[in-house]
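Pasting in a structure now, in structure tokens, and then I'll have a few things to ask.
All protein chains but one are shown at their positions in the complex.
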Amino acid sequence: MQNETLKRLIKNGAIWAFIIIQLVFFEVAGRWWSLSDSAFMDLDNMLLLLKQSAPIGIIAIGMTVVMINGNIDLSVGATYALAGIVMLDSMNWPFMEAMGDAAIPLAWLFALFTGAILGLINGVIVWKTGVDAFIVTLGAMLGYRGLVFMYNGENPTYHLNWTMVDFAEADILGLQTPALVFIAVVLIVWLLMTRTVHGRNAYAIGDNREAAVNAGIRVGPHIVVNFVLIGFLAALSAVAFYSGSGSVNPNDGMLFELWAITAVVLGGTKLAGGRGSIIGTLGGVIAIQLLRKGLGHIGADTETVNLVIGTILIAVLFLDRQLNRKGAEELKV
Amino acid sequence: MADQAMKSLGSVLARQGILVAFILFMVSFTLWNPRFIDVDNVFGVIRSSAILGIMALGVTFVVIGGNLDLSVGSMLSFSAIVVLDLHENPAFGPALAIPAMFAMTLCLGAINGFLIGYLRLNSLIVTLGMLSAIHGLTLTYSGGQNMDIANQNETWFDVFGRGEALGIPIPVLIFLLLAAFLGIVLAKTPFGRKVYAVGGNGTAATFSGIPRARVVFMTYLISAFCVATAGLIQASRTMGAQNTVGQGMELEVLAAVILGGASLLGGSGTIFKTVIGVLILGFIQNGLLLAGLEFYVQFVVTWIIIILAVWLDIATKRGKLWSPIA
Amino acid sequence: AQTITIGITQNNVGVDSYQTTYEQAFIAAAEANPDVEVVVLDAGGDVARQIAQIQDLIQQEVDAMIIWPTNGQAVIPAVREAYQAGIPVIITNSNIAEDGFDFVRSFSGPDNITQGARAAEIMCERFTDMGIQDEAQIVQITGQPGYTTAIERAEGFEQRLPEVCPNVTLMESQPGNWNREDAQRVMEAFLVQYDDIDGVYSGDDNMGVGALNAALAAGRAEDITFVGATNFAVGYDAMERGEYWGSIYQSPVDDAQAALQTALDILAGEDVPFLNYFDTPKITQENMGEFDRPVF
């Protein structure tokens, strides 16, 4: 048992090793290159890191579930934007305005509901038509983005409410609301995936769909639930973020899907499904955010940032492979 | 006899749901706006789809081989920027700029192929990493500046994007010829067979003495070659380029390939179907634009058409409308 | 003197040469001043990333902060944080929404509404010269949807046009995303759709040249008046060839230098106007001799 745990740790260790290397590197390099006197590995800075990781992080957690399940969701960026729009726009509705600040939680609910519905639509299409989730959500990525634009033309949707901003910037022990939401999501979904029947079935379906069908798991509804979950989480991410920013650009969230998937895969989740871990994804998300932050800290310019991020993604993958090698006796296939 | 023909036509169509979807779609748009089927417009659409289409041809090989290539968009920017820059460089000129650009783009393809084929790294992440890295490379190369051809009237470089032969736009010609050539390679040669085998079951392919790594490597070279060709047309069509010309095209290209019916799991798909996928996307975009719809309405309609088309395709294959998943 | 550190988070470097040239000019201007150190960050067009960068700059305790907003509203709360941390904030190139004015010391950049209005005037004058001011039909290609500059230019243009040329019809607008290829594709469809197009207004010259390319290919460029904004070198060259009519002259170098200077003035305690516009004159085939070829 002990041994197994250790083995798993090493297997998923690449991402954490990489995080530590980054921390050390940016701390040391920062002293040479950075213009600011503040240390990189400062506690406040690390807490900030968690907050900054939240928008993609919360979505990546949902993506982990969907990917373990053997599917994928490319529409999360658009869902995120649409949920944000519903949240902010709803606060301009007359009856909501009349409610004053009491409208805030209601606006959040509207947003979350929107996300869940969009997820539901994807899920039901995947289930009922049997069209691959990749295509369904690739289509939805466009379609939902179209809905985003339909809402307000090419203009941003705007509602600045300082109570809401203050709530978003409130903190417990230095952790601001988005960071707290992120941590809570990680915890809950981790419990879901490791402790519940639904979570275990998600692995089974992703690993061997036929076996799951044969065992009598109702695969269709199960998949739908996970799409609703990721839609909900994309909306939750929007709630956490837009409460603190107050305006949605119709292009917001573009490329979020790719970054979320990157974080998930870096965290050790198999693209084909059946394997993956929430904690690994947490590592993947932190690693990416850390990289951006660190490169900014040492003053790298745009082209370097792009070059380095690209190279590092590949390097982590390589490292991961080396750690998981079986040695010389391995079958050469 | 005619009966026989109808019957076999019927059975062909039953297997080609995507083709049926395409035809249905073309007919309904023409009814809406007859200009849609205007010869000029049709060539116009194919011409502007040619860039995406040529990229999709290469990606078809990659996808059938069981991998993804998300780097094609940023590789396109790279090749367009490079060929324009070299064109302006007196030491090169157009005649040398083109082969030099092809060589450089193929190097990028070789990096993809090496990492994914030989080192067996996950193609999604590798090519996503390459997407970012190549963008950085392009920016470094160009210093972030747009590249433009200064003396546009003194070069024959515009022939690739704007020229015509036999009344057919050159990009269309290149697209169709390349599609025919690669279609034959894929369907008729031993190499093509190997791509299917490697994508269908890599282990079994290895056990059958197929050099899996080399085959995968080759698919990325083909993809890069197609991107270079597309980049050439792109650069020539606009006679200049921004560093972001190809940005975002990766997913569009993939959509065309998948829409055509290639499976992301590898092992299935054909060039012909990819061409259909490309044309569907191109004509949707054009048709909706002609219909005068706001671009965002186009998005929504594209979503619906993509799903209906693929659904029709698989429903005809399985002989049932609804999926059998419980 | 003590060195001062100024942080900037730029909109999206590398998206076109305007932004790149801006960045280079900004760095060059800072290097020319021995007392100034700069931290240059690029938001890559992503609002969330820009907000994170603003927070990072606060964390790094820069002396002043310059922001080229990806969204002029969404950054307001982050700007407030900077304000609360006692860091003076300067907005550059495209302004933030009024709600944020309290937290900002100054805006430095072009007046995009005026730019749009001027483009309308250029277009109208040209039509009047040609004698088609009462029947001309035009189309518009706008910048990146949602981006303040794009919206403001379209707004200025659409407001001003009916004032000066009430009978010109704007038939349709489609976005070209600041992208030449996209604009070219949009224009190709316009050309099929409309048999009579007299003018095209594009949110910048990059897109304008894309539209021109499409018209050239269709053999209809001669009949069309092309007006753009942000006179890029391609636009200038096309004007020189007589294919492109006019644009708005806007230098990223001026833009960058003005932003840095504004920041320095504020830190030096000088009085700085809140709206610090630099001039962006009209440029057409007629007066282009007065302007240098743009470097970007």
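Order as written gives the chain letters A, B and C; numbering starts at 1 within each chain.
Simple rule for what comes next: a residue touches a chain if its C-beta (ideal position, glycine included) is under 8 Å from a C-beta of that chain, and two chains touch if they have at least 3 such contacts.
Operating definition for what follows: contacts and distances are computed from a predicted model.
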So one subunit is absent here. Using its UniProt record, which name fits best from "Nitrogenase", "C-deglycosylation enzyme beta subunit", "Ribose ABC transport system, ATP-binding protein RbsA" or "NADH-quinone oxidoreductase subunit N"? "Ribose ABC transport system, ATP-binding protein RbsA"
Displayed chains contacting the withheld chain: A, B
Contacting the left-out chain in the complete assembly, out of A:V213, A:I279 or A:L319: A:V213
Residue, one of B:L19, B:V45 or B:A205, that touches the chain absent here: B:A205
Give the residue, chosen from B:H87, B:H135 or B:K194, that touches the chain omitted from the document. B:K194
Touching the missing chain, which residues of subunit A? 1, 4, 195-198, 200-201, 203-204, 207-208, 210-218, 274-275, 327-333
Mind listing the subunit B residues that contact the chain we can't see here? 184, 188-190, 193-194, 196-197, 200-201, 203-211, 267-268, 319, 326
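The rule is short, and it goes like this: only the chains that are shown with their structure count from here on.
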Determine which of the two chain pairs, A-B or A-C, is joined by the larger number of C-beta pairs in contact. A-B
Gap in Å, rounded to a whole number, between the CA centres of subunit C and subunit A: 33
Can you compute the centre-to-centre distance for subunit A and subunit B, using the mean CA position of each chain? Integer Å is fine. 29
Multi-chain contacts in subunit B: which residues touch at least two other chains? 135, 139, 144, 295
By residue number and range, which residues of subunit C touch two or more other chains? 13-14, 23, 175
Quick check: in the complex, which residue numbers of subunit C touch subunit B? 13-17, 19-21, 23-24, 172, 174-175, 178-181, 184-186, 188-189, 192-193, 206, 209-210, 213, 216-217, 232-234, 237, 241, 296
Considering the complex alone, what residue numbers of subunit A touch subunit B? 74, 125, 127-132, 134-136, 138-150, 213, 218-220, 223, 258, 261-262, 265-266, 271-272, 302-314, 317-318, 321, 332-333
Where on subunit A does subunit C make contact in their complex? 34-38, 42, 44-45, 48, 51-52, 55-56, 149, 154-156, 158, 160, 165, 168-169, 241, 244-252, 255, 289, 292-293, 296-297, 299, 301-303, 305
